[in-house]
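Report on one structure; see the data block that follows.
In this view, the complex is presented without one of its protein chains, the others remaining in place.
Moving on, here comes chain A:
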Amino acid sequence: MAATSNYMASTSFSMLRWNNNNKQLKKRNFLVSAQQPQVEEEEEVVEQREENTKQAPAMTPLRPVEKQVNVQSKNMGREYGSQWLSSTTRHVRIFAAYIDPETCEFDQTQTDKLTLILDPTDEFVWTDETCNKVYSIFQELIDHYEGAPLTEYTLRLIGSDIEHYIRKLLYEGEIQYNMDARVLNFSMGKPRVGFNYNGQMQDVK
């Protein structure tokens, strides 16, 4: 038994993976999703279609907004209603604004768009496919909440649903904790031995 204890125990846990590529840039995962300008009442959240991406089976198609040039940071002055709507948790940040992906300029006057910033602290290891799954859930939720008043309460409900979905992905093994993260505290549950674990540990490659 003393010999086996030298193995890296993390290989039998499906939730951990050592991230070997050194990322020079902090890659932020952004999705800006637009809504239709036609409104009946001012508080309603209505959608606009811009089909740019392929559809995966049983996934809602993503409808990202085209990138805008010359975005300036604009604050919400009193003439715009002084609303600064956001919902922030550790992995999900939703803002009712247009945020430029490269320059990170905030344009808060465009409240018909919702921007999702996914896991800015890189607690998990994300691939394009898993990112797109979360984006499609985001899109589904926006469509589901269409017609609800645009308040922080609804944004918090949306953010909370996305967090539940990320937790579900984690428990199914589709995303893993990033062991190179600056803060490693397993906020969605400590790694556990899998259900089908039969006592044989794999060799470390």
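Here, a residue touches a chain if its C-beta (ideal position, glycine included) is under 8 Å from a C-beta of that chain, and two chains touch if they have at least 3 such contacts; residues count from 1.
Methods note: contacts and distances are computed from a predicted model.
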{"item": "The complex's invisible chain, by UniProt name, from \"BHLH domain-containing protein\", \"NADH:ubiquinone oxidoreductase 30kDa subunit domain-containing protein\", \"AP-2 complex subunit alpha\" or \"DNA primase large subunit\"", "value": "\"NADH:ubiquinone oxidoreductase 30kDa subunit domain-containing protein\""}
{"item": "Selected from A:His144, A:His164 or A:Arg192 as touching the chain missing from the view", "value": "A:His164"}
{"item": "Chain A residues that touch the omitted chain in the full complex", "value": "89-90, 149, 151-153, 156-157, 159-161, 163-164, 167, 185-188"}
